[in-house]
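Left out: one protein chain. Kept in place: all the others.
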Amino acid sequence: MRLELGEIHISDIKLGDCSKVENGTLYVNVEELRALLLEDEDLASVDFEVVHPGESVRVLPVKDVIEPRVKVEGNGGVFPGVISKVGTVGSGKTHVLKGCAVVTTGKVVGFQEGIIDMSGPGADYTPFSKLHNLVMICEPKEGIKQHQHEHAIRMAGLKAATYLGELARTLTPDETKVYETSGVMSGKEKYPDLPRVGYVLMLQSQGLLHDTYVYGVDMKRSMPTILNPTETMDGAILSGNCVSACDKNTTYHHLNNPVIADLLEQHGKTLNFVGVIITNENVYLMDKERSSDWSTKLAQFLELDGALVSQEGFGNPDTDLIMNCKKLEAAGIKTVIITDEYAGRDGASQSLADADPAADAVVTGGNANMVIHLPKMDKVIGHPEAANIIAGGFDGALEPDGSITAELQVITGATNEMGFNKLSAR
Amino acid sequence: MSFRVVHYINQFFAQIGGEEKADYAPEYREGAVGPGLALNTAFKGEAEIVGTVICGDSYFNENLDAAKATVLKMISDAKPDVVICGPAFNAGRYGVACGTVAAAVKDELGLPVVTGMYEENPGADMFKNKVYIIATKNNAAGMRQAAPKMAALALKLAKGEKVGASAEEGYMPNGLRVNFFEAERGSTRAVKMLLNKLAGKPYTTEFPMPSFDRVAPGPAITDLAHTTIALVTSGGIVPKGNPDHIESSSASKFGRYDISSFEDLTAADHETAHGGYDPVYANEDADRVLPVDVLRKMEKEGKIGGIYPYFFTTVGNGTAVASAKKYGEAIGKELRDAGIKAAILTST
Amino acid sequence: MVKEIERAGVTVVHMCTVTPISMTVGANRIVPTIAIPHPLGNPALTHEEEFELRYKLVEKALKAFQTPVDDQTIFD
Partner (left out) sequence: MLLVTNNEKVRDQYGSLCTLQFVDGGHVDVLTHVRDLVHSGHKLLTHPLAGSVKPNETPFRSVALTEEAGPLDLESLDLIEAALGVCRQFKPRFHRGDDAPADMREDFAEIDFRLIHGAIAPHLQKGE
């Protein structure tokens, strides 16, 4: 498969009465976009705010972050099976509005986490402080259930990102990146001497607020399967996950999967990137056994020499992670896993809920229990009262001056387990 | 203002002599001696070695308590802001002395301290979780790399600044996980690690899995009929009422109780303090965890020589490995001192 | 704990239910027992039967003491 990714660099977002991209500025016709989103009968209101890097602004609680994209050439459309019709994506040409994102907020449940600080010490820990963000505050109609609420916000974010992405359709990209992958046979012929490497991408799939969708399929109802790396760049995988702010994979992460990017970078040079095996993190133990059996079986089927495994979430996904690692290693496939740690505030506790000597090559996104002090911001967007709940209990404290002392785990994307960040621990 | 540093070194690095001078008694000298000069350079004027304590390695290890006290007093009298020991590189007794002095400076004088040695130096395993040990090369040629790291960490500690992760500062991992920013993102590090693993090249995991060492099996007991057996349990059996209040989990102590007068444990006299399993069955009959009744019978039948008058009890539940190790050491010492050759350890 | 006691020169027989854990903690002579809440008993039996069961288990421990081993060994 061959995908051309044309990046249009965005350096500002302005709200106005006409939606367009001009000289690197994204103009958003708020009324038009709002009308589109309010077609969803579960939503009562949607408000918009624009935040820029360096501003004294705090956004919370963040549900998802989505990068606007549009399919310009080739089969299918972005977010297949959800926004676009089901159709295999990942080839042709896609345009991206680079440097900006849609950020959805919404208090789906009372204890939701997820802070993005656009400046100050908190900003160092979230990649989204470096983007120009269109923040959408979505309010549901009275009386809808949590799962309807989650669905409504998820769809609003995807629709808005699609609407904005559409503005890039006819633009000339500032920069074009070309990704090309081979089939199993042709890859072997092309790179006979390079080690065959696959990527086992674990997707959160435990149920309400913990779900991931692939081509519209709820991943907990799927067996592990194989994707071409470029499919993720067109939105084949999207996040329905609202909990575990620091180590959940937002849709932005899936679109810009760093493992896929780095493996493609090495593809044909030091390794042969054979494909992506997606698997789930289910609650039922038999599912865990079956899925890890299958991810290993698929890896063997692809005759991999090595595999990278990335995780999402903490606690019982540690079990899936270790099962995957153990079984891959037992099958003779050299494995590196990416995770994060819950080693306690003092860093002295056991970091993972599961462990095995086979996991001898681990990359960590850092200790999520580290305490961080987030100074007061001039402006708080979203549901400021959520700060009370996030900060009020065990995880931290809201100081009288509006600053927050909390664990790193409240910051969106802080200890990402795809290795999106530079944060680590020793 | 420049920080006052006291430096601890051995007779060899003080250029007094080698093995033949290893019994050299502690001596205090004003100013820097030997490797201290390299440290002074590395301080770049921010700190200065005001005095050096020199002690022979044999002297230190053979007169441990007295030597430690003398050395500590010399250090303390020089009123340092921070103390540096070594580096000891791969010299085993020197490494143990550096670790011992450093730990005592930290615990007894309450002063910041840095030492350095090669990772396979026995002093490293003994002290890396207690004091900051800069990892050095295995010989003195590594001084050039070690001095700036030791000086930088010592300055940080003297200033009361936050100490970064082991990988940043160069000290040996001490069991405390510390966050820091790497030069590359995680995915890039992971790809590099995988390429090394695939090529059979060395790589370092960022999170080592908990590891377990082994002990060689004890010898077989040939004369059981004349052997006294000690009873140990991690099942939390205690005299009724748990007189020492042993915690049900993460216990901070172990129990040691007289069973010399018991033929049989019953619900009237023993119970379990363990919070890690359903206590109903052990409370009904503690012999189900600690088989005193059958051992008494075997004693009478002459199958065993006897039962050690005290049994030892811990709660396995949630007890940190380090504590369990400490309890095991204490129990082992008592049994060895009492000449006991055999123990049954029961676990739930 | 078992390691430190054995390191002190005391031969240890570890009687426990979860033998894999016993292997991990480094026991060298291992006698498997009945169940976690009652390793050396079985409340379903009569008192006499239970004593008999326990006696047999401890006999296995005595045999373990008398057997020279080079490596971790389970005495089933």
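When the chains are written out, they are named A, B and C in that same order, and each has its own residue count from 1.
Keep in mind that, in the parts below, contacts are C-beta pairs under 8 Å (C-beta built on N, C-alpha and C of every residue); 3 or more make two chains touch, one makes a residue touch a chain.
Note that this is a predicted model, so its numbers are computed, not measured.
Participant: Which displayed chains does the hidden chain touch?
Facilitator: Those shown chains that the absent chain touches are A, B, C.
Participant: Which listed residue (A:94, A:244 or A:335) would be found touching the missing chain in the intact complex?
Facilitator: If we include the chain that is not displayed, A:244 is the one touching it.
Participant: Looking at A:1, A:30 or A:109, which makes contact with the chain not pictured?
Facilitator: From the options A:1, A:30 or A:109, the contact with the absent chain belongs to A:109.
Participant: Among the options A:210, A:253 or A:267, which residue touches the chain absent from this view?
Facilitator: Going through A:210, A:253 or A:267 one by one, A:210 is the residue touching the chain not shown.
Participant: Kindly state which of the options A:162, A:222 or A:282 is in contact with the chain not pictured.
Facilitator: Here the residue in touch with the unshown chain is A:282.
Participant: Thinking of the whole complex, not just what is shown, which of A:88, A:225, A:349 or A:405 touches the missing chain?
Facilitator: The missing chain is touched by A:349.
Participant: Can you name the residues of chain B that touch the chain not displayed here?
Facilitator: Touching the chain left out of view, chain B contributes residues 249-250, 276-278, 318.
Participant: Under the stated touch rule, tell me which residues of chain C contact the chain that is not displayed.
Facilitator: Interface residues of chain C facing the absent chain: 17-18, 20, 35-37.
Participant: Take the complete complex as the reference. Which residues in chain A touch the chain that isn't displayed?
Facilitator: The list for chain A reads 109-111, 145-147, 204, 206-210, 220, 241, 243-244, 248, 282-286, 288, 313-317, 319, 342, 344, 349-350, 353-354, 389, 393-395, 409.
Throughout what follows, only the chains that are shown with their structure count from here on.
Participant: Please tell me the distance, in whole Å, between the geometric centres of chain A and chain B computed from their C-alpha atoms.
Facilitator: 42
Participant: How big is the gap, in whole Å, between where the Cα atoms of chain A centre and where those of chain C centre?
Facilitator: Their C-alpha centroids are separated by 50 Å.
Participant: Could you put a whole-Å number on the gap between the CA centroids of chain B and chain C?
Facilitator: Chain B and chain C have C-alpha centres separated by 29 Å.
Participant: Quick one: in the complex, what on chain B touches chain A?
Facilitator: Those in contact with chain A are residues 165-168, 173, 175-191, 193-195, 197-199, 203, 205-211.
Participant: Residues of chain C touching chain B in their complex?
Facilitator: On the chain C side, the touching residues are 1-18, 21-22, 24-29, 33, 36-41, 43, 50-51, 54-55, 57-58, 61-62, 65-73.
Participant: In the complex, go through chain B and note every residue touching chain C.
Facilitator: 212-222, 224, 227, 230, 232, 234-235, 277-282, 284-285, 287-291, 293-295, 297-298, 303-304, 314, 324-325, 327-329, 331-333, 335-336, 340-348
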